[in-house]
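Apart from one protein chain that is not included, each protein chain of the complex appears where it belongs.
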Amino acid sequence: MLWHIVKRVAFYALVIGIVVISLFPFYYAIITSFKSGTALFVVNYWPTSFSLANYTQVLTTGSFVRNLGNSLFIASVVVVISLLLAVTASFALSRVRFRGRSLLLFTILAVSMFPQIAVLSGLFELIRFFGIFNTPFALIFAYMIFTLPFTVWVLTTFMRDLPVEIEEAAIVDGASPWVIVTKVFLPLMWPALVTTGLLAFIAAWNEFLFALTFTSSNNTRTVPVAIALLSGATQYEIPWGNIMAASVIVTVPLVVLVLIFQRKIISGLTAGGVKG
Amino acid sequence: MAVAETIAEPAAQAGSDLLRQRVRAAWIFLAPMLIVLALVAGWPLLRSIYFSFTNASLTNLEARQWIGFENYLSWITLKSGKTVYDGLLVDPLWWKSVWNTVRFTIVSVTLETIFGMMVALVLNADFRGRGIVRAAILVPWAIPTIVSAKMWAWMLNDQFGIINDILLNLGLISQKIAWTANPDTAMLAVLIVDIWKTTPFMALLILAGLQMIPGDIYEAAKIDGVNPVKVFWKVTLPLVRPALMVAIIFRMLDALRIFDLIYVLTANNAQTKTMSVFARENLFDFDKFAYGSAASTMLFLILTVITILYIIIGKVNFEGGR
Amino acid sequence: MAGLLLRGIKKTYGTVKVLHGIDLDIKSGEFIVFVGPSGCGKSTLLRLIAGLEDITAGTLQIDGEVVNQLAPSKRGIAMVFQSYALYPHMTVYDNMAFGMKLAKGHSQDEIDKRVRQAADVLQITPYLDRLPKQLSGGQRQRVAIGRAIVRDPKVFLFDEPLSNLDAALRVQTRIEINKLHESMPGVTMIYVTHDQVEAMTLADRIVVLNAGRVEQVGAPMELYHNPDNLFVARFLGSPSMNTIPCVIESGGSDPRVKPDGCASIPVKATIPASAAGTKGTFGVRPEDLEITTGDFSIFRGTVDIVEQLGEVTLIYVDVGTTEPVVAKIANDIPVAKGDKVALTTELRHLHVFDEKGIAYPRT
Amino acid sequence: MAGLLLRGIKKTYGTVKVLHGIDLDIKSGEFIVFVGPSGCGKSTLLRLIAGLEDITAGTLQIDGEVVNQLAPSKRGIAMVFQSYALYPHMTVYDNMAFGMKLAKGHSQDEIDKRVRQAADVLQITPYLDRLPKQLSGGQRQRVAIGRAIVRDPKVFLFDEPLSNLDAALRVQTRIEINKLHESMPGVTMIYVTHDQVEAMTLADRIVVLNAGRVEQVGAPMELYHNPDNLFVARFLGSPSMNTIPCVIESGGSDPRVKPDGCASIPVKATIPASAAGTKGTFGVRPEDLEITTGDFSIFRGTVDIVEQLGEVTLIYVDVGTTEPVVAKIANDIPVAKGDKVALTTELRHLHVFDEKGIAYPRT
Partner (left out) sequence: ANLSIVSGDTGNGLAVLREKLDIYEKTSGNKVTIVPMPSSTTDQFGQYKLWLAAGNSDIDVYQTDVIWAPQLAEQLVDLTEATKDVIGQHFPSIVQSQTVNGKLVAMPLFTDAPALYYRKDLLEKYGKTAPKTWAELAATAKEIQDKERAAGAKDLWGFVWQGNAYEGLTCNALEWVMSYGGGQIVEPDGEISINNPQAVAAIEEAKSWVNTISPPGVLAYQEEEARGVWQTGNAVFMRNWPYAYSLGEGADSAIKGKFDVAPLPAGTGDKARSAATLGGWNLAVSKYSKNQKEAIDLVKFLTSKEMQKKQAIEASNLPTIIDLYDDAEIAKAVPIIPRWKDVFLNAVPRPSAPTKVKYNEVSSNFWTAVHNSLAGSGTTADNLELLEAQLTKLKGNGW
């Protein structure tokens, strides 16, 4: 009996450990974001001051709000486009037998492991060529390199598991592949769409390297870049308070989304077995 | 999935209207995606590879010349008869960054697997508040890398960092440690952050594998009177192996190309310079665009080779046993 | 009003041959049931007819027209799937109307009329606005049938439509399908099952498939009483027919066989005299055996197992062959394990098969 | 040598009460079968006995010892699971030896001997080096049983061990389990199934469960012939017993009932005189009905459906009640749809139940 209790206590200690380690840095960012000035350089475990100064500063000076809007716009469009392209593609990949399907799938998997560095310069040329440099479309285009393979992969896995009979019933009913995709499968796939969409959204929202390279003005930048570029009154000053406030602002929507959709995210992540 | 598909499907030669229509539709459906992927990934990659065989410089891209493998390896024989080698393949800095990357990958993936397994086992157990824990571990994963790097840089700061404060208070260290600066701890700092950030992902993948193990096998083991530790080693581990292998390969590929975390956290530390950082440094910071392209190409090559080796050696089945 | 004609239908998946040349004539309005063990190709054949798979070789005619190349929706068929295959996101009404809406050329009114009519027939009118997940299994299966009816097909295809239902519902739905068939006299029905009871009760003719070949085609009772070969004989009936290796003692006018371990028995079958001395198989159904105390008996042995099923009792009698002989006897006859019993039957119930398992015709 | 004693066993999951107090005495060496509809708590009860779930209330004794708190491995039980639950990565040999190897205190030789012995009994010796996935369903199930045998348990628990097998294999394995039981006379077996045939053929005693309560316990034929209540009467037998609402006309020495739509019938049951005028249910099994041309008949009506099953024929007769009456008749009796028939039976086959569904004892 005693052993039983010890085991329980140890288990819950482990659980608490996991939760604390997971959340502490974010918690610490939050309490730091409420501090300002020299108070920043003093270590505190509990909130000591509650000043919104950092937040008002981040939101009112510079174009942080605009950057938030950019991120939202870019990530949303990326999600919509990759889902659109991926839904039809994954239908072809999961439902139609044709020569070269395995090769295609392998290629798509290979693309998802491309080092971004390796394509940076080539992409840059291309973006200049299309004349979309320093517009949201440059990022929307560039982000396809990681969202598209991922969404295609996950949706293919998901679609492969949809019952074949439903499709056959539709075929007997005289539905064309397009009708099958749009009228029959799409409504069945919304859980998968929500999940992959969300994961793609997070990936696009968090991206840094492309965002830094392919935008050149404050008004077109996304928030991760904006945070990296947040600076103090002079070249050398690192405004930790503002950075933490901005970080919290950027992260909170994600955390909320993640909390709302956690079940779906987990199933989506695991379905694809691919990083988002 | 189709990686393991062996029997070739018959060609649609004598195909019915239905089959022909479907194959045609399939290609139409695939076309937009393929075009986008070719543009966004295929073409730039080819460009990178092409540049690696030239002497292109960022200040004057147009004036490039084809120089073959010189960026990779070249040699001149001195009058004295001594041969001097040059190029990426004999660049100690490159090999140092390869070694850094490999070291980072091995340690981080190993630890993430172990911790991920622990977390997954916890999450697989039935207990009150499991939902909260599951949500909590998703938080590190959702935070942008930039943000987490900044957060940890702040926490690992030697003077104002809370980590040193905690360790001092606990009496684990007697003096504040400069985590990101000290060559001995820089890699450790990167590892800490990376493990913190990606263990959840690993845990979720493993959790999925765990949940595919039928529960009655555990019950059979219980009736056999096998103690839980043995059950883990003899039953659970062999059975999650396929899921684990897939999770590990994905993490490995990710770790091998790590960039932004190191770039933000320990930007110029020679002890943590990885292949991606090396490539970027040469591409943009130094005037060695072609050389950097060669490094990118090598990185791509190394990833490919490792993946193929891993798939062959580990007999990874991407279909998850289907 | 659609007859089907199958000539030399073959199907290959990659290198796996699944169907080896099926010939069948199905008359308009017939109820045909495909039975056979799992994996024998029943579903494959049905799907070839539906057009869901390509025919590798051979021709398929519906109503005199070769349809090998025709899209499923153009073949005048409707299909009911084992898993119902209802569109989960559409109401019952929409599920039923979907095909007609896609077909174009049907007015809203016409569609509505047809859907409501089918719903009436199947008594699912109250559920028209529900989603499939709000229905029970039996109701779902009726919707699936309704969807098929709305298509007004010439040929109705069913692939194990009842196997997801529980026992009671299965009986009930089976009866409904029977009635449906009667109410649509011109419509041909092709039905796949591995349940013999369904096959026996529904079919006008049963097609017994085995490993991609047709073993026998015929009316249910015909197959039951006069199986063409060992496979059919063993396949139909539960428990299976007792089959014992035997030697054909004589043919011609006084055919006799000697089953292993038993005495020689006269049989009522046309066995050529030339077959005398060859090996064969001797069969008798458990329900045709009875315990006798008389002189004449076919088997003698020790009761090994007694299984009381309530209405009847099964006894497994060890007669010296590798497998015990099973007999189904009335359960008021007292037998116990270890009893020595003698089993007999009327000679007309005996079956004899040649070395290759082909039945000698009974007289 | 293990008897089991269950006293007031209750099980609650959160707020869901699954078992409401089960009392059972199981004698050492008995073969007990739990049957009941899906979700009635059969598996739960079995798992409580195994120790895989905690008992919410009540006591469980094995061999006179209270084992509520004992770990499964200490209870002297072995369990065979529906899905076999073999360790997929271990060979058959290792699967069977695993428990013993880890239990310590067994020498290598001893383990080897026990495993080979069990394998011999089950005829799986040739497969000892294979992995489970290289075996057929039936072979897997035998390995699972072998693993249980190796444990040398006092109590064998089976949870629907045959439901993943196909019909033929099921019959065969059922017979093997029967033999196994006979070969291990001191070992108690508890077997869960929802298949009546299994229950009838295997059990020494059947426990019929319904919604977490025991409906009746008894020998198979006892339950079949003298069901305590409507539930048991309807649950056993296929097709189910015909049950028709009736009015008890009189009790006492001349008990009579009047089923809806029929004439009054004398019955052989002990009905108290006071019950006269109350409602009840009248039951008769399909196999007890026969077509009569005589004067006396129980039901008269039109044949609605005829189903020929080969050995017998089912007829569904519309007698004016909501559900047709089913009769199982010999298949040489010519009946066709639309025929008017009269059905009769011997009076001793009639069942009468009171308003609450409790059977009036038959005389």
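Just so it is clear, A, B, C and D label the chains in written order, and each chain counts residues from 1 on its own.
In this section, a residue touches a chain if its C-beta (ideal position, glycine included) is under 8 Å from a C-beta of that chain, and two chains touch if they have at least 3 such contacts.
Please read all numbers here as calculations on a predicted model, not as lab measurements.
For the chain that is not shown, the touched chains among those present are A, B, taking the whole complex.
Residue A:Ala228 is the one among A:Ala228, A:Met244 or A:Val258 that touches the chain missing from this view. Of the options B:Tyr218, B:Phe284 or B:Tyr310, the residue whose C-beta touches the omitted chain is B:Phe284.
Note that of A:Phe91, A:Phe124 or A:Phe261, the residue touching the chain absent from this view is A:Phe124.
Residue-wise, the contact with the chain that is not shown comes from B:Ala181, picked out of B:Ala181, B:Ile213 or B:Val231. Taking the whole complex into account, subunit B touches the unshown chain at residues 57-61, 157-160, 175-183, 267-270, 280-281, 284-289. Although one chain is hidden here, its contacts on subunit A can still be listed: residues 36-39, 41-42, 62, 121, 124-125, 128, 133-134, 212-213, 216-218, 228-229, 231-238.
Keep this in mind: only the chains that are shown with their structure count from here on.
Averaging C-alpha coordinates per chain places the centre of subunit B 56 Å away from that of subunit D. Under the contact definition stated at the top, not a single residue of subunit D touches 2 or more other chains. Residue positions of subunit A with contacts to 2 or more other chains are 171. Chain contacts in this assembly follow no simple pattern; the graph is neither a line, a ring, a star nor complete. Within the complex, the subunit B residues that touch subunit A are 1-3, 5, 8-9, 11-12, 18, 21-23, 25-27, 29-30, 32-34, 36-37, 39-41, 43-48, 51, 118-119, 122, 125, 127, 129, 131-148, 150-152, 154-155, 159-162, 165, 196, 200-201, 204-205, 207-208, 243, 246-247, 250, 253-254, 257, 259-260, 264, 275-276, 279-280, 283, 289, 293, 296-297, 299-300, 303-304, 307, 318, 320. Remark: subunit D residues 47, 50-52, 71-74, 77-79, 81-83, 85-89, 98-99, 102-103, 147, 151 touch subunit B in the complex.
Listed in rising order, the residues of subunit B touching subunit C in the complex are 7-10, 14-19, 21.
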